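What follows is a short report on a single structure.
Just one protein chain is left out here, and the rest sit where they should.
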């Protein structure tokens, strides 16, 4: 089951869809929600589906809401940005395809022919400066984003993009929509909402679309995370030193 | 697969659907079945679905019945109440949406534009006096039911309503049907059929709809439960005291 | 996916469907296959479905066959019997409903308005003489089969009939087809193909439909099972006696 609530039908010329749904490090969702808030994008549509969980949220004002995906629109200079975010990705494997198809049909009707999907790229160890990795529907797109500092790994099937960001991109390629997935490097385990990775991805979008976004809040969040990580590292260091003296450690246990 | 058996098509003017399906503490089902019995509501429809279990029940008279949801109708003063109860909620996640959609389409055709879904609200520890918690489709509904003593928690997404009560309410909101979920506080674990929570919910409905329901049987059941709980508490007390003297306890184990 | 292979369209007047698919004790399948073989019923249709397993069998002559359900026809006096058997029941919960619906539509088109589903009734301990338990779509059917020695348990929802036998019967009731499920008592655990239970069920069908079936082979199989069981009981007896003398037992373990 797919149910659309169309709230507005904006005129779109030079349009791009930017998707950021929950996922590893919540990088995509964080970036898109930041842009929606800071640039005051306007909600234009909601999508409900039986592939989302079978519950309602109880909101702050005691009203309820079904899980949904949402579209927001922003006119910025001579370009139109449509943002896609939401509470969940599909809960079922097949739902990923069904929802992505419906969402691409929706943007096709708006004459949008370009898509950017966002996500995290899980790495071992906290990256000193998180890179933004990319994978695109065409070599042209790959070359273009290379200019914005996006890195592309070389090698035979170096990896996969799993979930909404991957399936949206893959189906875009089939439908002749140009697209790229931008993935901010983030810690694979343990997972946390990663403002550092989000900031890195945001900077690519800022440059590509010439956006005037106030970065202060994102920088603040990234710095807080930096501190938390350096503390965690100190802690790890202390713990590692203790482990080196097992006799001492045993006393605590005993 | 959804199959309807329509038994009657009552004329409905000022109509409300009251849903009570099996769930936590069986609160909703207990309330609705009590009202159907005491107010002699008449069965008007049955819904069968492949989302219910693939078995038949063998009834007392050795005839069989597939699992189903049932609708009952009651004219009470200048208002029409339609009750929804049944053997099961959907066994599949997607079935919750499919069944709720079909059920809302059914009541829409009867001109019903108001829904109350019932359930239990799991808490830690037996509540001295179970409260009735609420969540609605609009602020107006929330305000209205505040007058009947229903409590509404404040906070960002304080929780969720899972299953039929939640999905029916969420889809109602999408379809412009006014609705509220009333949840009687009940013990989250261990679970039992909770007449105390059911009584609390019943009293809200009695007041809201001006129903003359004989409450004696429900009060009796609630009192029996009170006794069983106070005995259980005594038992717990005795056990806790024993645990405080671990030496003694050990002798039993040894 | 459902695919029919219709091989013949017999003229049917006073028709009954008798279903025996794999299940507990394989009672139903054994009875129906025995009747098909002894009475030389003729295959009239095959049903294939994606709800059956995704493999082919390799037959004796090295040809392959997809899993299927099969229908056979027999004219016996002034009545028509159609048998339903097969390799599998549905592998998916929802498939049980989809397949049963298709099969009932198929017999409805043949003007069949009566159904008998067969199965095993799991009990604790080997029954001295397995009874045949019943459950029907109407009280009339229940009363009729009482005359043939079928027993009907009294009590509020004494049980369930799970799977094809149950869903076919339940949907028959919805469609106005008269039906009964006949269940031969068989050992719940461990399970084996139970010729004793099958013989008990066969005898009911023989009487009901005035069938002249050579019972020799079934009697032979039932007797072999009797012997195997009495040996098993002896073994159990010996083992139980040993257990009564735990000191001796310990020596074996030690």
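For reference, chains read A, B and C in written order, and residue numbers begin at 1 within each chain.
To be clear about the criterion, contacts are C-beta pairs under 8 Å (C-beta built on N, C-alpha and C of every residue); 3 or more make two chains touch, one makes a residue touch a chain.
Since this is a predicted model, take the numbers as computed values, not measurements.
Novice: Taking the whole complex into account, name the chains on display that the unshown chain touches.
Specialist: Missing chain, whole complex, touching shown chains: A, C.
Novice: Just name the one of A:8, A:105, A:153 or A:241 that touches the chain not displayed here.
Specialist: Residue touching the chain left out of view: A:153.
Novice: Among C:14, C:65 or C:210, which residue is in contact with the omitted chain in the full complex?
Specialist: In the full complex, the listed residue that touches the missing chain is C:65.
Novice: Considering the complete complex, identify which of A:78, A:94, A:128 or A:210 is in touch with the unshown chain.
Specialist: Within the whole complex, the residue contacting the unshown chain is A:94.
Novice: Quickly run down the residues of chain C that touch the omitted chain.
Specialist: Touch set of chain C with respect to the missing chain: 1, 3, 5, 48-51, 53-66, 91-92.
Novice: Since one chain isn't shown, list which residues of chain A touch it in the complete complex.
Specialist: So the residues of chain A touching the missing chain come out as 90, 93-94, 96-98, 101, 134-139, 142, 152-163, 166-167, 169-171, 173-174, 181.
Here is the rule we go by: only the chains that are shown with their structure count from here on.
Novice: Among line, ring, star, complete and other, which best matches the way these chains touch?
Specialist: Graph shape here is a line: each chain touches the next, no loop.
Novice: Which angle of rotation, from 0 to 180°, maps the CA atoms of chain A onto the equivalent atoms of chain C, to the nearest 5?
Specialist: Rounded to 5 degrees, the superposing rotation is 180 degrees.
Novice: Calculate how many whole Å lie between the centre of chain B and the centre of chain C, each centre taken as the average of the chain's C-alpha atoms.
Specialist: Centre separation, chain B to chain C: 39 Å.
Novice: Quick one: which residues in chain B touch 2 or more of the other chains?
Specialist: Counting only residues that touch two or more other chains, chain B contributes none.
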